[in-house]
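Excluded from the complex is one protein chain; the other protein chains are retained at their positions.
Chain naming follows the written order as A and B, and within any one chain the residues start at number 1.
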Amino acid sequence: MYQGIRISGFGGQGIISSGVLLAYAGMLDGRHVTFFPAYGAEMRGGTANCSVVISSDDVSTPVVAQPDTVIVMNEPSLAKFEPLVKPGGLLIINSSLVESRPKRKDIKILLVPCNKAAQELGTARIANMVALGAFVKQTGALSIDAIAKAMPKVFKRAKPEMLELNVKALKKGAEFN
Amino acid sequence: MGEKLLMKGNDAMAEGAVRAGCRFFAGYPITPQNEVPEYMSWRMPEVGGAFIQAESEVAAINMLFGAAATGVRSMTSSSSPGISLKQEGISYCAGADLPIFFANVVRGGPGLGNIAGAQGDYFQSVRGGGHGDYRTFVMAPNSAEEMGNFPLKCYEVGEKYRVPSMILSDGTIGQMMEPVEFKFETVDAKKLPIPEWAIGANPGRPRRMVGSYDLREGELEKMVLARAKRYREVEEKEALWEGKMLDDAEIVLVSYGIASRASLAAMKLAREQGLKVGWFRPITLWPFPKKALTDVAKRVKSLLAVELSLGQMIDDVKLAIDCRVPVHLHARPGGVLPTGEEIVESVRKALKAGSKEAACCR
Partner (left out) sequence: MLQVNRRPKSLLDVKMHYCPGCGHGIVHRLVAECLDELEVASRAVGVAPVGCSVFADHYFACDMIQGAHGRGPAIATGIKRSKPECIVFSYQGDGDLASIGMAETVHSAARSENITVVFINNSIYGMTGGQMAPTTLIGQPSTTSPKGRDVKVNGYPIRVCELLSQLDGARYLERTSVHTAAHVIKTKKALKKAFQNQIDGKGFSMVEVLSMCPTNLAIAPKDNAKFIAEKMLPVYPLGVYKDADAPAAGGK
């Protein structure tokens, strides 16, 4: 099994922490994992993106040039990352913030109103968890359990209530098909 | 030992150095190695060591010169432009036989270049870098885990032969997170023996001098030749490498650091396509694993060097195998990581070219 993921959005949307969380969960699941952040000038421009690989085999390169899955959390990310998705791959779009619609027909598109769903649970800050929930459900690359287990390791200062809310958001995300 | 941690390469290297007994760190901010001084700024006080944010890379390496002279395990880190600034100090350390340890998390160059991972500093690392006749023990990790485990080896080799040692990494390995296991017992810095040459409080023993000069006629040559003897010993005993699928290979990809991971992807892809491709990775760049690579060259039709530069290591490949077989080059300078697919393309071209159009001995 090999799953190469790119996650992209604004700084502050939890893009980097989502990537770290996926990698950590993959590691706890006994997979080979890598996480690689875009640390370039893009970081300064207010957008963030990262590559995550979850694999049953050694990971050769951490930079995912042709992702199996792309999670797009804001408008500018769609134009940038839609072309990269592997044919037959998955494109998850945060439809709460992304108004444009993708043009590609050779990939699976999943519109998830991440911010709206998160807001309904209490805070838009967990929109990234909604997206991860949808990713887990669609790909089966990981279990929600593994992500829940990784949370205290990654969000070291988060209160238990917040972690619980995160899990709820993951489960909510898994409901979108 | 034992526990797997998900760590950035830079953090793993800093922690690995601490566990290896490092108790002095001086550095200056530069991307993409900032995690190292940031990590050391809180970790050093925790273990009773010293951390200094120096006013420049020049000052940092000279602080190391002083600290290493007292016998403590020391470290500085930087990225390409900063490492250029440190070269004078590294030369002085080599000339004073001080086993300093430093890391270059390489970025695209020359000049300010960019901040992406690159391998353009190979020559600077393995040929000395600063002025004068000297060598640095150079290790090239290709994973976050190796970033964490190589500092100990650098200290051990550096101290044994009294040479500077370094980790030649790059922005990608520095920035990526991977599971890391520290595969050694944490070193108790207090139990490390104080070297017989270290300066410091000196009640009752003859005074000691640390320095790199001797102006008396003919004396400097003796000093350099004595050092060269140790260099030969390092070359004989300390070369490290790893290989995969070498037994039946017709062509072997030779690459180090992050390029070796791109090459590994290429090898797997090529094998799926029925191409007999092997993989050879120097782990130490100085000493270069000459003998091992020569043995490989005896069995294959050609080699393909894969580098994130215009092609620098390829010179050592050719020297090592004495141009026994053609050596081709897949080069991506300026901070670009090649894909497995494009390397396989180069493999096909190389196989087609045969020996006549070889890039060897250009």
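Points worth noting:
Note that in this section a residue touches a chain if its C-beta (ideal position, glycine included) is under 8 Å from a C-beta of that chain, and two chains touch if they have at least 3 such contacts.
Keep in mind the model is a prediction, meaning the values are calculated, not measured.
In the whole complex the chain that is left out makes contact with B.
Among B:Gly89, B:Gly158 or B:Gly257, the one in contact with the hidden chain is B:Gly89. Among the residues B:Ile199, B:Leu275 or B:Ala353, only B:Ile199 touches the chain that is left out of the figure.
The chain that is not drawn here is touched, among residues B:Ala54, B:Met166 or B:Val180, by B:Ala54.
Of the listed residues B:Asn10, B:Asn34, B:Asn62 or B:Thr339, the one in contact with the hidden chain in the full complex is B:Asn62.
Counting over the whole complex, subunit B has residues 23-24, 26, 50, 52, 54-56, 58-60, 62-70, 72, 74, 88-89, 92, 96, 199-204, 207-213 touching the chain that is not drawn.
The definition used in the following text is that only the chains that are shown with their structure count from here on.
The distance from the centre of subunit A to the centre of subunit B, with each centre set as the mean of the Cα atoms, comes to 34 Å.
If you check the complex, the residues on subunit B that touch subunit A are 4, 6, 31-32, 114-116, 171-172, 175-179, 258, 261-262, 264-265, 268, 337, 339-340. Residues 20, 23-24, 27, 32-37, 39-40, 58-63, 65, 153 of subunit A are the ones that touch subunit B when the two sit in their complex.
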